[in-house]
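Note that this complex is displayed minus one protein chain, with the remaining chains in position.
Lettered A, B and C in written order, each chain numbered from 1.
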Amino acid sequence: MVSPEEEHARIMLGQDAASTMLGITLVDVGPGRAVTAMTVRADMVNGWGSCHGALVAAVADTAFAVACNSFGVVTVAQNFEIEFLLAAKEGDRLVATATRRSGAGRTGVYDVTVTREGSDEVVAEFRGRSRSLGTPIEPGAQA
Amino acid sequence: MVSPEEEHARIMLGQDAASTMLGITLVDVGPGRAVTAMTVRADMVNGWGSCHGALVAAVADTAFAVACNSFGVVTVAQNFEIEFLLAAKEGDRLVATATRRSGAGRTGVYDVTVTREGSDEVVAEFRGRSRSLGTPIEPGAQA
Amino acid sequence: MVSPEEEHARIMLGQDAASTMLGITLVDVGPGRAVTAMTVRADMVNGWGSCHGALVAAVADTAFAVACNSFGVVTVAQNFEIEFLLAAKEGDRLVATATRRSGAGRTGVYDVTVTREGSDEVVAEFRGRSRSLGTPIEPGAQA
Partner (left out) sequence: MVSPEEEHARIMLGQDAASTMLGITLVDVGPGRAVTAMTVRADMVNGWGSCHGALVAAVADTAFAVACNSFGVVTVAQNFEIEFLLAAKEGDRLVATATRRSGAGRTGVYDVTVTREGSDEVVAEFRGRSRSLGTPIEPGAQA
């Protein structure tokens, strides 16, 4: 049995070429929550030998997108902010856990914590604000 | 003649596999400022047909990194936040212009505006806080 | 002669009991920009002898509000973020300079720099995102 949240994620991620290119996979999804993972590849490292900050943000942003779209309505990011706590290195597997914190009207606030798999080390804390567009999620849906 | 800022950028970007992978190029660099560009490829689009938000952030984050490292001291991001104003689409060429806004001690605050090339349309506004590590920029330097 | 921006500011600040209570005054206003000032009083200091961070934010937030309402349409803050660079002390006069950075549709992005008067020292950098409600600014207008 596929849950409604899994079905919405399947449609959205099936069209998400960027997450595929970055090797981001879906680990879990439920109402207002999602877990994604990404392994830091050699081609994801910045000039100082750490995972490029925006790619740490990418695994979190995809978890955020799956979580805020889990309710079946096309929803986009208005903004996000990310605090970097520890540098991630090549070969690290990053796990991003997104949870809906609160919301009002078409707006939602989501937290995403990025950890290094197999440890309790937090690499980054991400917070995003989403806005629902009101369109139902169907194959071929666009923002 | 190569300016000191160009030399620091050359060393850092020469080691930056992530920016290379994403096709991010350096357009200009000076003391506390940098301009980068990236074309939105088919493999950079998210589930709703727009450039993945974290990849819009990537071109800005690389401009931020070049600008805050322009003074010749290894400097890393503590955080950034990004506001999305317009969706970027496949084929759009994004130009990110980073400028140092202010700072105190080892901290710097940088603004990066991402526009669509050939228009005055702002795709996103990014702000980052940097922290200098005190190490000089040399080939092989690490954070 | 009173400019339209001065007239909008006069109506809004005339109803703004909070800014009055905090001694925040308007120094200048124009289209998409405003300057406010506040002197750090003894009753504005926090547990560690510095101006309470939210009161540094207050002088900036009022400048932001005047700037984003300068166009004559009732406009409210969706979010703001503030980076603290230097502690302000009792007796310091803080000057907040707000400028519209960009926008799209009903959204505007504003930067506010808070300096210590009579120096070039930056106390804080503030960025806010506004949303226009579409209602004209008139005496008695509400959000």
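Here is the rule we go by: contacts are C-beta pairs under 8 Å (C-beta built on N, C-alpha and C of every residue); 3 or more make two chains touch, one makes a residue touch a chain.
Because the structure is predicted, anything quoted here is derived from the model rather than measured.
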Query - Sole contact to the chain not displayed, among C:Ser19, C:Ser70, C:Ser102 or C:Thr115 - result: C:Ser19
**Report entry** Per the touch definition above, residue among A:Asp28, A:Asp43, A:Glu90 or A:Glu125 touching the missing chain
**Finding:** A:Glu125
Query raised in the report: What residues on chain A make contact with the chain left out of this view?
Result: 81, 83, 85-86, 101-104, 107, 109, 111, 113, 121-122, 125, 127, 129
Query raised in the report: Of the residues in chain C, which ones touch the absent chain?
Result: 11-21, 42-55, 57-58, 60-62, 65, 69, 74, 76-84, 87, 141-143
Query - Those residues of chain B which, in the complete complex, touch the missing chain - result: 78-79, 81, 129
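Following the convention adopted for this analysis, only the chains that are shown with their structure count from here on.
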Query - Two chains sharing the most contacts, counting C-beta pairs only - result: A-B
Report summary line: Between the Cα centroids of chain B and chain C the separation in whole angstrom comes to 29
Report task. Could you grab the centroid distance between chain A and chain B? Build each centroid from C-alpha atoms only and quote it in angstrom. Result -> 21
Report summary line: Check: chain B positions touching at least 2 other chains come out as 81, 83
